[in-house]
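One protein chain omitted, others in place.
Showing chain A:
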Amino acid sequence: MDSGPATSRAIEVRHHWREFCVAVAVWVAATSVICVLIWILADIAIRGLAEVNFGFLIEDVQDAGRVGGIGPIILSTGLILLVCLVVAVPLSFGTAIALTERLDKESWFARNVRRSLDVLAGVPSIVFGLFGNAFFAIALGLGYSILSGGLTLACMVLPILIRTSEQAIRAVPAEYRYAAAALGMKRTTILFRVVLPVAMPALAAGVVLSIGRALAETAALIFTSGYVARTPESLLDSGRSLSVHIYDLAMNVPGGGSKAYATACVLVVLLLAINAATALLLRLAGLHNRSTTGGSL
């Protein structure tokens, strides 16, 4: 170990130099990520914010989107998202519970469920769109409708939602389950009274990730929920989502650029609002959980 003060200082200098390089590289990476985000937000805000006002949010689409607002489109987007979540959340939570609580982690069935989820997660969204068009719209006869679009989106977010839910439930310490079992609680009671409340913040985070993915989707929706920019009267009506509207304005409508940016502004604000709301919910849920678990354990 003792190899003279000179070499040891040289090693120390080299060591410091390496530390310094790594620190700089890591900080540059992190800063550039933030810069990209700020750049995108600023670009959209500068080009689009001037067009956004209350009228824009509630008015009908006119002149192929060059004039008027995006009222029907916001409503359609909300309905598509609702259908998607109503279908995807119970399915995902159920599957996640089965994978974590009921099945052996290394069993044949569990491994294959996970493998098929990984395949699903890697499928490009346009493939989901074509599948949705062939299956929901044509084979099931739902046509171009909000229902078709919502169901297609549900298929698309399933992998991400199941994987995050599975991790959320798996992250609950096994000691909680042992303690509850030692008190003589039944398996289902443990699940609903101990495991799910503790996992709730992480479960909610997974749902928000899926909402983000669903809101941003264009390719899966253009052939399923369709292109009609009228106020939907039922879930069987075709309805244009925000992202499809942005795509159409930017790509098909000459002179639609400024409204495309305005719509993008609304979409980004929606996403940020959902993120903020979840952060708030998580904090509330976190406090709620801590007090109850502290009281009952």
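The definition used in the following text is that a contact is a pair of C-beta atoms (placed from the backbone, for glycine too) under 8 Å apart; a residue touches a chain by one contact, two chains touch by 3 or more; residues count from 1.
One rule holds in what follows: contacts and distances are computed from a predicted model.
Student: What protein name does the UniProt record of the undisplayed chain give, "Molybdopterin-dependent oxidoreductase", "Monovalent cation/H+ antiporter subunit D", "ABC transporter permease" or "Phosphate transport system substrate-binding protein"?
Tutor: The correct option from "Molybdopterin-dependent oxidoreductase", "Monovalent cation/H+ antiporter subunit D", "ABC transporter permease" or "Phosphate transport system substrate-binding protein" is "Phosphate transport system substrate-binding protein", the UniProt name of the unshown chain.
Student: Using the touch definition from the top, which of A:21, A:82 or A:123 touches the missing chain?
Tutor: Considering all chains, including the one not shown, the answer is A:82.
Student: For the chain left off this view, which of A:70, A:222 or A:242 is in contact with it?
Tutor: A:222
Student: Kindly note down the residues of chain A that lie in touch with the hidden chain.
Tutor: 63-65, 79, 82-83, 86, 138, 143-144, 222-223, 226-229, 232-236, 238, 248, 250-255, 257, 281, 284-285, 288
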